[in-house]
Structure formats: C-alpha cells, structure tokens
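Worksheet: one structure, shown below.
One protein chain omitted, others in place.
Order of writing sets the labels: A, B and C. Residues in every chain begin at 1.
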Amino acid sequence: MRTTSPIKSELGSSTSDTVTVLGQDLISMLGKVNLGDFAFLEVFGRLPDERESVLFNALVVTLVEHGVTPSAISARMTYLGAPESLQGAVAAGILGLGNTFVGTIEGAAKVCQTHLPAAGFHDLGGLAPLSDIEIDDIAVAVVAEHAEQRKPIAGLGHPVHKPLDPRAQRLLQIGRELGFDDSSSRLMEALARKASERSGKVLPLNATGAIGALASTLGVPADVARGLGVMARSIGLVGHILEERREPMAKTIWFRVEDEVAP
Amino acid sequence: MRTTSPIKSELGSSTSDTVTVLGQDLISMLGKVNLGDFAFLEVFGRLPDERESVLFNALVVTLVEHGVTPSAISARMTYLGAPESLQGAVAAGILGLGNTFVGTIEGAAKVCQTHLPAAGFHDLGGLAPLSDIEIDDIAVAVVAEHAEQRKPIAGLGHPVHKPLDPRAQRLLQIGRELGFDDSSSRLMEALARKASERSGKVLPLNATGAIGALASTLGVPADVARGLGVMARSIGLVGHILEERREPMAKTIWFRVEDEVAP
Amino acid sequence: MRTTSPIKSELGSSTSDTVTVLGQDLISMLGKVNLGDFAFLEVFGRLPDERESVLFNALVVTLVEHGVTPSAISARMTYLGAPESLQGAVAAGILGLGNTFVGTIEGAAKVCQTHLPAAGFHDLGGLAPLSDIEIDDIAVAVVAEHAEQRKPIAGLGHPVHKPLDPRAQRLLQIGRELGFDDSSSRLMEALARKASERSGKVLPLNATGAIGALASTLGVPADVARGLGVMARSIGLVGHILEERREPMAKTIWFRVEDEVAP
Partner (left out) sequence: MRTTSPIKSELGSSTSDTVTVLGQDLISMLGKVNLGDFAFLEVFGRLPDERESVLFNALVVTLVEHGVTPSAISARMTYLGAPESLQGAVAAGILGLGNTFVGTIEGAAKVCQTHLPAAGFHDLGGLAPLSDIEIDDIAVAVVAEHAEQRKPIAGLGHPVHKPLDPRAQRLLQIGRELGFDDSSSRLMEALARKASERSGKVLPLNATGAIGALASTLGVPADVARGLGVMARSIGLVGHILEERREPMAKTIWFRVEDEVAP
C-alpha cells in the first residue's frame, strides 16, 4: 500500500440545510448571482465586483457562439449517430476546442503576460502602466520574433471581419469604459498595427485576441484561458443540438462527403 | 450522387462589421446581457424578460457545482493522464451527465409535462391552474404507478438534504416570488409528500426535481432538459480542473484503488 | 461515512515478474495471441478456440472501417481543432457510435436472442436447432410486428450493397464453414426475405445484421454488442486521423458548410 495524502476539495460541501461553494452560501446566491458571475467564482474563488461582472460576462458571451464551426459540425455528426446521448454530442464538440481555435486565446494571453509583467493586469500594485511608446517597442520586437520563426501572432487576422473585428472593438471599449488598465489591450492593438505594417496584409485584432488581452487584465493565467472557451462554447453547442433537431444538416453533410469520395 | 437539401443555420452570421446570433445583434448585447441570459437565447431563440432571466439563471447556477461527483472524478482522472488537453478533461466529465444523474431533471420534467398538459407552464393560455386537490389526485396516481413498477420517482430523495433540500426550497420560492404559475412546483411537492407517506421514508423534493418542475414552467421540453445540466456543469468542471491543479486528488484516488485491487 | 464494499478487479494484476489478465499469463500470450483473440478474452473472460478465433476476428475486422462516416467526419473535425490530442479526435469519433449506427447490431442481436431462446446460440445444450419452417414463422411474425409499429428491422437494407451485401454473405459463409449452428443466420436471412416480400423493396441482410446474428451465435449479450463496434472502430478512427494528416478534408468540409450557411 502506498501512502497517500488526504483528499480535499473546497468546491462544494453540504449539511442538511446548507450548501457551500468555494466558501460562499449557495442558497443566498440563487436569484441574485447570474451564470457568468458564478463562472467567475469557479475561476477566481470569489465573486466578481460590479465591473468585473460586466467585463467577464461580455468575454464569455462572445465565446458562446461562432456559427457552424468544426466543433459544431462534430457535435451535430455525433448527435446523428447517438441521439440518445445529448451529452456525448456536446462532449464531441468540446473536444475540438484545442490549440487551433481556443489556443489562440491562450497565445494572446501569453504574449500579454510575458511582456507586461506586473503592469497590464488587474492589480497594477502601484506601478505606472507602460507608455504607448514602450508598448510599441514591445510590439515591434514580438512581431519580428514571430516573423523570424514564421509563426502567426495569436489573436490577429479574420477572414470576414476586416479591417476591424466589431467584437474585439466592443470588448476593448467595454474594458476602457469600466476603467480597467488597458495595457494588454494597447499591446494587442499595437501588435495588429505593427504586424499589418510589416506583412502588408490587413491583420485586425480579432475576438480571441481581445479576449486573451482582457482575460489577462482580469488575472486569468494564460494556461487556463482556454477554460473560458470551453465553458462558453458548451452552451453554444447545446444550442446547435437544439437547432439540429429542428433543422438537421448532419445527414446532408455526410451524404455529400461520401458521394464526393466515392461517386 | 444523392439529392440533399440546402444547409441552413440561424445560430450565427456575420458581415464585415456585424455579428448576428439567432436574429440578435451580438455587439449591442455585449456588456448588457449576462451568460445565463445568452444561454436562454440559445435554448429559446429569444432573450428572456426580467423575471425569466432571474429564474433561468437561478436554475443553471444551481446545476454548476455538486462537489466531487463521479463526473468530476472522471474529469480529474483524465486531466492526470492528459494535462495537455483541458478540453478533454471537461469532455470526459460531461460524458457522465447521462440518465443516472441529469436524467432525473428530464424525468421530473416529463412527469410535469405529461400530467399538467397546457396548465402548469409558462403560458397558461387563459386556462385556470389546477387546484391543490386535483394536483394531489395526480400525485397519488403517479406514486402508485411508480410503486407498482418498483421505479423511483425522479427528483425525490437526497442522502444529506433531509427533510428538505434547501436548493429546491429556494428555487420554488424564487419561482413564486416572481409570480410564475406554480402548478409544476405544487405537483413535485405533492409527489414528495405522497411518496414519503406511502413508503414511510423521508423523500424530499431535491434540486433536480425542482429544476425539472421550473424548467417545465419556463417551457423547456423534457427531452432537452438535460441540456441545462450539460451547459452548467461544464463550468463547474473547469472549476474542478483548476482545483486539481492547485490541490490534486486524482493520483491519490488511483493509487488507493490500485492498491486495494492488488495489494 | 457510508459503508462500502471492497474494490475488486480481475482484469489485471502483477507481481514483480508476472502480469496476469483475466486469469491468463500475459507474458506467455505475447507473440502467440493476436489482437482479436485478446479482445475475445476481454469480452468472454477466456481465450477463443480456433474456430471462435476465426469468426470473432472476421466480425470485428468487418467493423473497423466503413469509409467517411459521420463518426469519421467528427474525428477529423476534432483533429483540425485540437491536433495536440489524437486521443480526443478518436474519442469524438467513438461518441457517434450510438443507437443510429452500432445500435443496429444490438437490435439484430436482440431479435435473435429474443426469438431463438437456447437454440441458435453457440451451445445448443443438446437441443435440436429450429427447422426452416419454424424460423420462417418467427420471421413472418417479427416482420408483421415491426410493420404495425412502423419501425424498420435492425440489420436490413443498404443504399449501395443490393441485392446482397457481400460482407454479410461472407460472414454467414464463414460461420457455416466453421460448423457453427446457423439458426441466428437463418433467422436474419428469413427476415430479409420476408421483409422484402412484404414491403416490395430490396432489403438485403447487411453487415450489422450479420454481425448481430453471429455475435449471438458466439454468445455476446445483445446489450453489449455495440462494444464490438466501439473496439473495432477505434482502430479505424486512428486510420482516419493518419489519413487526415496526409490528405486533409476537414477544413474543406468546414469552409463549404460555412459558405453555404452564410454566403
């Protein structure tokens, strides 16, 4: 027998007439706390203040629905095969939220969290934010480094939303209206500008780039930022299954693919 | 080549400077609509009014976190094996949200939606709600039918929350304070009373029973009610992965099981 | 603390220099036992004899690869989104192996196991097999029952393999060449004949129907027959991911769907 440590969790505990989640009384939260605030509690271990609530809800709401993505197609295909298991269809969709798509949130957050140490986050701890000139210098260096390694910068570029992504614009505006330090936002904007200049292409800051920046502002570590996408998209995937029941597309996609492969 | 119909979706569409979700302008919702309201939009195709927002958010918040459930253990075990894939760990947890657990929401909703046709739902369409005596009669019949088939009634009973489940109590209270018709709630309460009387055991109305009743009140069809659980619990599962990173338990559980199987 | 029973498993145990799986010494099996035989051991708790080995391997080999099915599309879509997690892509594909597709194996097995009690299975226990006339009578009754309920008979019909499915033909032939009792096979053939007569359509016995019959012959309970499909198809799904790396189709499918939804 190996010696093991005791098993502990602070996520939920109950007595006969109370339920506590992360130290908060669940019963008194019901009817007052919305789903986004409760998600904040799960991530940060405390409830948000008013402006954190607005910004965090805006970030996750943006992530819920991106149309008929590969993840949504996968969920719908799975539902066609296993209609007895709605949870299986949603799980299949969630499995596609990896490096290619939600990984860009992590990538953008990582750039912010690497190059804006201390500054650029929620709690500046008394430090002055970086000036625009300092931010531009960082952006030039990051763009050069990515160009050298021939790697795209996470959070830039969009096939449709050009020259500006309206979601990114609005999210940055919300952060500023609420009075959050905007160093992360300025860094991502500078990256978009400098990368566009250097490449000669239109590379707008996109929604995942803005979310990576603002998640950094709220203090979400880069390596769990994809958790926000997973939380939100599972809601959108339930929406896709409900639509697949009303207006199915999975069988059509399947037949077309099969007929093209073996006519 | 088989003839197939056109592929359509109303979930998301975009132009260069707009994003529309289910007919709503996403950009103008950001900063105003919370995550629970957006989930309502995905389920019902429209935004909730104020009291729907409060009730729906309360239902899904209740579902987020139920402590170290089999679903959470599965997510943590998966994260131990594949830390590169947070989405895989959450998906593994979601896969356990089937007939045994979230199926009880469906079961309770089905009882309400079968025995309270027209009445008992959001829109009574001018019908008078059933009287308490009528509801009691239904409850007696449902309890008898389940007893004959030796099947438990979905949504009743709890190992810890006795004689009352505080979450169920609070949710029913919220529904009533907001002025929703409470026929579904009264039916589930009557079932708890009659089933307890008949069996001689304490069978409180539990959280999933209350959610099944109130989801019916809001108009969620029984056969998609588990979607609410899937949406909400994916948020809680991200919370479990974050805790597993801070305070791991998966390896301890594994070692103890392995050592007991082959000492 | 609830009282719980001890945790036991016979699947695997080890000492410093031995490994035992279901009572068999793993080390001495290596180099002698093929993967299909080992799968038989996992299902039945013993190794197959020679003719069981041939039949069981033929059944699972038939299930490995069915071309670009919804399950394969889902796996490829998931790999596009999360190339870091091959296991996630395979899992997404497996999730589609539900009631619609592999459920037909279960359905066919259930018909055999309901209507051919004792007879028709591996071990006839001294009983004489049913005559062709008796089997035809069963088939007529089963077809009538399904027609009344307007339900299709599991294991019949194929869009391409008409008038006969070569896989089904070959599998039944293998079973007969090996000298297995063929009551289950005769029942499925009679069903195909009677259902075609009654409906006026060409309804060949298909591969899943033959597998349901022969799995019954081998003694696989109907309600776990889909396990054979899951085992086998996971191998095929790895094949699809390897092909997706060489010759990708996921992005093309996605772009076409997206462009059709929002041109």
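Everything that follows uses one rule, which is that a contact is a pair of C-beta atoms (placed from the backbone, for glycine too) under 8 Å apart; a residue touches a chain by one contact, two chains touch by 3 or more.
This is a predicted model, so every value here is computed, not measured.
K.L.:
Can you list the shown chains that the omitted chain is in contact with?
P.N.:
Taken over the complete structure, the missing chain's partners among displayed chains are A, B, C.
K.L.:
So which of B:Leu47, B:Ala147, B:Leu164 or B:Ile253 would be touching the chain we can't see?
P.N.:
B:Ile253
K.L.:
From the list C:Glu42, C:Asp132, C:Glu145 or C:Glu197, pick the residue that touches the absent chain.
P.N.:
Once the missing chain is taken into account, the touching residue is C:Glu42.
K.L.:
In the complete complex, which positions of chain B touch the hidden chain?
P.N.:
Missing-chain contacts on chain B: residues 67-71, 73-74, 77-78, 80-85, 88-89, 91-92, 95-101, 249-250, 253-254, 257-258, 261-262.
K.L.:
Contact with the hidden chain only, please: which chain A residues?
P.N.:
6-9, 12-14, 82, 84-85, 87-88, 91, 95, 257, 260-262
K.L.:
Would you write out the residues of chain C that touch the absent chain, in ascending order?
P.N.:
Residues of chain C in touch with the missing chain: 1-2, 4-5, 7-19, 21-22, 26-27, 29-31, 33-39, 42-43, 53-54, 57-58, 60-62, 64-68, 72, 85-88, 90-92, 94-98, 102, 160-162, 164, 166-167, 170-171, 174, 177, 224, 226-227, 230-232, 234-236, 238-243, 245, 247, 249, 251-253, 255-256, 259, 263.
Following the convention adopted for this analysis, only the chains that are shown with their structure count from here on.
K.L.:
I'd like the most central chain, judged by C-alpha centroids against the all-protein C-alpha centroid.
P.N.:
Closest to the centre of all protein C-alpha atoms: chain B.
K.L.:
Approximately how many whole Å separate the CA-defined centres of chain B and chain C?
P.N.:
Distance between chain centres: 34 Å.
K.L.:
Give me the residues of chain C that touch two or more other chains.
P.N.:
82, 84-85, 88, 91, 95, 257, 261-262
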